[in-house]
Structure formats: C-alpha cells, structure tokens
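If you scroll down you'll find the structure; I have some questions about it.
Of the protein chains in this complex, one is absent; all others appear in place.
Right, chain A next:
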C-alpha cells in the first residue's frame, strides 16, 4: 500500500485531471483576451443603455391650433367669388347669408361638377327653386338676393337645404353686402 502511494506521488495526478488543473488554474486564465475585452465593452454598453433615462417615444405633434383652424370671415359677393375651385383651391358657397366650405364635395360643386355654378356664389335662390341654371344666380356686382318673392314651398325647400348644409359642411363665414358696415369693419380688422 505504501509502495503504491509512493509511486502515485511520484507520478503526479492522472493525466486527465492534470489538464483541467492546468487549464483552470487562475494563473492560466487570461481575462483580457481580445474576445473577452470586446464582450466586456459590449456588456458595459448594454448596461448603460438599460440604465440611462429612457423617455417613451413621443409621436410627432400635429400643427399648433393657430395654424390649423380656419378663421371665420365676413365675405362680400366679390370676395366670395374667387373660392370656386379654379381661382382658389377651396370651394365655398353661400346659403341664407352663411358661407359653407364645400371643398369636401368638390366633385359636385367644384369645376366640372354638376353644381359647379354654385361655387363662389350665393346659391340660396337656386336651392329654393331646385335649379342649377345661371339665371337664378345674381351677378357678383349686384346686391345680394333678398329672396322676398319666394313662395312658401320654395322657402321650405330652401330651409331644408340650409339644414343639409349645416349638418354636412363646415360653416366658415357670413355673406354681407359690399360696402356695408360689417364689410368695412371686417376689412379694418384684417
């Protein structure tokens, strides 16, 4: 027995254990190999990104309210006329002294549409009489149609149309006589 132990001590540990001891011995492991250094910097960088202040992404804001909204304007027949889809991209028309933005219905009221005669004009008489002819529109230079000679059923039709417009389209202004008090005030303010 003692002979065996003495012989083992002489030989040293068996071969396979020797390799592991050799490889895992602290003096043999180099922490700072290029791979380790690379991974270490990567780990430190990731720790930094996970711990730094992290605001959740904010989606882009839309334009401020001052740019978005349309200003309610006072129109005269002359200033309303350009808004017919050709001189100005937006299409407005007037019903009962109220100006509506009908650009959404450009296919109907814009250039080339079936009701394009109404664009930029006072459409009240035309809607009351259910006619899209040129004759029912008053000239731009003339005073606004007073609609006094309308029959009862025509007034009912006109009110029905006015409600339709109020429900469907945006009210963007009012129509006043050229040279009236309100028109002058509105010009001054602008």
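Following the convention adopted for this analysis, a contact is a pair of C-beta atoms (placed from the backbone, for glycine too) under 8 Å apart; a residue touches a chain by one contact, two chains touch by 3 or more; residues count from 1.
Please note the rule applied: contacts and distances are computed from a predicted model.
Visitor: Select, from "A-type voltage-gated potassium channel KCND1", "AMP-dependent synthetase/ligase domain-containing protein", "Probable glutathione S-transferase GSTU1" or "Serine palmitoyltransferase 1", the UniProt-recorded name of the complex's unshown chain.
Guide: "AMP-dependent synthetase/ligase domain-containing protein"
Visitor: Tell me which residue among A:42, A:89 or A:156 touches the hidden chain in the full complex.
Guide: In the complete complex, the chain left out is touched by residue A:42.
Visitor: In terms of residues, what is the contact footprint of the unshown chain on chain A?
Guide: Given the touch definition above, chain A has residues 24, 29-31, 33, 35-36, 39-40, 42-43, 46-47, 50, 53-59, 61-73, 170-172, 189-190 touching the missing chain.
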